[in-house]
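Input: one structure, supplied below.
Just one protein chain is left out here, and the rest sit where they should.
== subunit A ==
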Amino acid sequence: MKAKIGALSLVAIALIAIFMMIDAGGNWDYVLPRRAKKILAIILTGCIIAFSTMIFQTITNNRILTPSIIGLDSLYMFIQTFVIFVFGSTHFTLMNNNVNFLISTGGMVLFAGLLYKFLFKREGQNIYFLLLIGLILGTLFSSLSTFMQVLIDPNEFLVVQDRMFASFNNVKTDLLITSFVLVIGIMIYFWRYIKYLDVLSLGRDQAINLGIPYDFVIKRFLIVIAILVSIATALVGPITFLGLLVANLAHQFMKTYQHKYLLVGSALISVIALVGGLLIVERVLAFSTTLSVIVNFIGGVYFIYLLLKENKA
C-alpha cells in the first residue's frame, strides 16, 4: 500500500516538475512564480475534489455519485449569471475576484446549510431524500441560469460562458492563500472523523451497530463537503465531475477499504490527472480547448464504462 502511494507521489512530482520546467527558455524569474501559482491551485482543487467525492461516495454508499448532485455547481453558475444579468459584466462584484469569491462561497455554503437544516430538522430523513431535493434544486438553478443567459447581451454571455468551465489560468494569489488556510483548517478539524469512514462504508445499520453517532457524523461530513466544494468551485469553476473519475480510479488502484490510503491515493491521482491534463491542453493542444472539456470527456466515457460494468455484475 505504501509502495502504491509512493509510486503515485513520484508520478505526481515528476509531472509537476515537467510542468514547471518545460519551455521555460531561461526566464526563470518570470516563469516559475506564475507556474507555481497554477500548480498550487491545482493541488488545492485536486485534493478538495478527491476528498469531497471520496467522502460523499462513502456516506451515500454509492460509487457513481459526486457532490455536484446536491446542486452546488448549478448554484455557482446561477450566482454568476444572476450577477451579470442584474449588474452587467463590468460591475465590481464580477471584476473584483475577492468579492466574487466571497459571494459565491457564501452563497453555496448558505444554500447547503439551509438545505441540511430544513431536512435534518425532521428526524429519520434518509440521505437519499436529501440528494433528491438537491437534485431538484440544482435543476431549478440551471434552468434559471439558462433563462437569464438567453436574455442577456451576447457579449455578456461570453463572460458567463467563460465561467462555465474550470480554469487555472487566472487564479488570484491572495484568494489562493486564503483558500489554502481555510482548507487546511477544515482538514485538521475534521481529521478525527476520518476513522468513521471505513465503518460507514459498511452501511448505515452496521455503522450504528458499531457505535457511530450516525446522524451527527453524516451531517458533519456533508457540511465539510459543501464548504470544500464551494471553495474549489469559486476558485476555479465547476469541476466536481473530475471526482467521479478520481475516486473510482483510487478504489481500483488501491484495492483497499481503508480511507487513510484511499483519500491520499485519490488526491494524488487527482493532481496527476489535472497536471497531466493541463500539460496536454497547454503543450499539445496549444490552448485550443479547456481542461474541463477534457476532464468531462474522459470522465463521461469512464462513467458510461462504470454503468455498463455495474449493469453486468
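Following the convention adopted for this analysis, contacts are C-beta pairs under 8 Å (C-beta built on N, C-alpha and C of every residue); 3 or more make two chains touch, one makes a residue touch a chain; residues count from 1.
Rule of thumb we're sticking to: contacts and distances are computed from a predicted model.
The listed choices are "Formate dehydrogenase gamma subunit", "NADH-quinone oxidoreductase subunit NuoF", "Molybdopterin synthase catalytic subunit" or "Iron ABC transporter ATP-binding protein"; the UniProt protein name belonging to the chain that is not shown reads "Iron ABC transporter ATP-binding protein". Interface note: of A:169, A:209 or A:289, the residue touching the hidden chain in the full complex is A:209. The chain omitted from view is touched by exactly one of A:34, A:91, A:117 or A:195, namely A:195. Set against the missing chain, the residues A:91, A:117 or A:255 yield one that touches it, A:255. In the full complex, subunit A makes contact with the omitted chain through residues 61-63, 123-124, 195, 198-199, 201-206, 208-214, 255, 257.
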